[in-house]
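What follows is a short report on a single structure.
One protein chain omitted, others in place.
Chain IDs A and B follow the sequence of writing; residue 1 opens each chain.
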Amino acid sequence: MTNRTSPTSEPTMSDGVRDPGGPAVRVVDLAKVFAGGVRALDGVTFDIPRGELTSIIGPSGCGKTTTLKIIAGLVDATSGLVEVDGTPVTEPGPDRAFVFQDFALMPWATVLRNAAFGLELRGVPRKEREETAREYVVKVGLAGFEDAYPHQLSGGMRQRVGLARALAVDAEILLMDEPFASVDEQIRRKFQEDLLRLLSEENKTVIFVTHSIEEAVYVSDQIVIMTRAPSQVSKVVRPGVDRSGGSDHIRRSPAYLDWVERIWAELQGYLET
Amino acid sequence: MAAAAAGRPWVLRAASIAFVLGLWEWGGTVPVSIAFPKCSETLVAFGGMIADGTFAGAYAETAGPLIVGVALTGVGGVLAGLVMGLSPRTEWLGLPVFIVLQASPSAAIVPLITYIYGIGFAAKVFAVVLLSAPVIVLNSYRGIANTPRSLLEMSDAFLASRWKRIWKIVIPAGSGLIFAGLRLGLAQGFTGAVLAELLITPTGVGDLITFYRSVADYPRMFASILSIIVVASVSVTLLQRLELRLFRPEMRPA
Partner (left out) sequence: MELRGYRVPMAFSLLVWFALWEVIGRLELVSLIPPFTDVLLAFREVVPTADFVEAATITLQAFVIGMALSFVLGFGVGFAMGRNRAVGSLMGMWVNIFESSPLTAIVPALMALLGFGLPTMIATVFLFSVWVIALDTQVGVERVSSSLVEMARSFGASKRALYFQILLRAALPELLAGIRLGLIRGMKGVVIGQLLIAVVGVGYLFELYSRSFLMPQFWALLIVLFTFAFLASEAVAYFERKVSFYASSR
């Protein structure tokens, strides 16, 4: 998370093909046509730098989830290429972990078992995997809820279980699909803080889908802006907001507001009229 | 129903029972028909049949084929449903058969049973299987085939093997529906058993009903009918309670 603390005062637009020791993920000319003829992606290209948090933002239905699932190996691309560490992606792998927008928790399993599920599937012995899961359940702020069931938790808490499950398998790349979409604004801000703190301890490459411009500018090192479907990449930007002064300070800083405004202007062109 | 009614004052329920029994008593006093006994007469006959062991003997006979039949469909039907839910080819081949059987008055086949299975134990088991199989198979199939997509995708993302995915996601997600199928199958099994006893082999409770009708002992005939309805309702309700405890609705996938 080095870039996040570097005080880059001058906002720079980049085309996204920089090479800081090889990107963690390369997305090259991705296209996706769904059975039934929906053209979701039409030549999407961008790089995800290692150890950074990259947001994907774009109008609803533009194919953000689709892109993320193709990177995860859950959905096949119609054409194009996704490379993780230089290797083409064909299926899900241990190097990537997914945080689902609808949580995808097993309603019959406790928080602890849900959080340990990735490890359970890998055949990690029970004691060991529960120890690891417990650690992450605490880290995401759910200490004391280990034995609760998903239906006893709020939307935000369920999402944290999904996050703990993804962190527990210790993948280098974390794919998060609108993780905060189901929580209200006050809690959302707290979650953003928590996420940034967690990530600074974990050193992961994060791809983060959101529809909130403020959120994208606030948490990201890099933002990929997508056009309406069939989508392409409209722009890749690196806000590099200086976050040394605390959250309230950042949200009022001219650089932050300036970036929000620029991305808003960029996206406005793709909104329905 | 058991859960919904449990929270309500059972006074209401007692009143409801008293009202219906009262109506029955009145209908018997009029009388609606000479073949319609008073409620009190029927209950006396009921008590008498418990006391003299008539019911014990009859239910010992009825229970055998019922339990064997439901156990057979319980195992076989759930397996068939599982396979159909997991394999598109089997689904293609098998599903329409069970859909047709479920919608059709398959009881019409019962008269044929005697040609293959005679009039013994096996014939009654067959009748039970014939009526209970479709609902068990179809419920198991639906439980398996309708696993929430998001859970399947999750198991993919976390690298589940085919078998682990079936064992840890597909089956637990479908278990509520599968169990409900077993409960409905038991209810159908009762019908199968009674039908076989009335139609092909006069034994058990079916025989009691037929016999007391032939000697015009209507209180005892009604008591026999009442008994099978009570036994069936109680066992189905118990199974439903167990179901609610094992598979609490909120722990089922949406």
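In the analysis below, a contact is a pair of C-beta atoms (placed from the backbone, for glycine too) under 8 Å apart; a residue touches a chain by one contact, two chains touch by 3 or more.
Please read all numbers here as calculations on a predicted model, not as lab measurements.
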item: Neighbouring displayed chains - absent chain, whole complex; value: B
item: Residue of B:V44, B:A63, B:I225 or B:M251 touching the missing chain in the full complex; value: B:I225
item: Residue, one of B:M49, B:V78 or B:V205, that touches the chain absent here; value: B:V205
item: Interface residues of subunit B (partner: the chain not displayed); value: 1, 4-5, 8, 12-13, 15-17, 19-20, 32-33, 35-36, 88-89, 91-97, 100, 102-105, 107-112, 115-116, 184, 187, 190-191, 193-195, 198-199, 205-206, 209-210, 213, 218, 221-222, 224-225, 228-229, 232-233, 236
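Basically, only the chains that are shown with their structure count from here on.
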item: Distance between chain centroids, defined by C-alpha means - subunit A, subunit B (Å); value: 50
item: Sites on subunit B touched by subunit A in the complex; value: 150-151, 153-161, 164, 168-169, 172-173, 250-254
item: Subunit B-touching residues of subunit A, taken from the complex the two chains share; value: 69, 72-74, 92-94, 96-98, 100, 102-104, 106-108, 117-118, 120-122, 149, 151, 165, 169
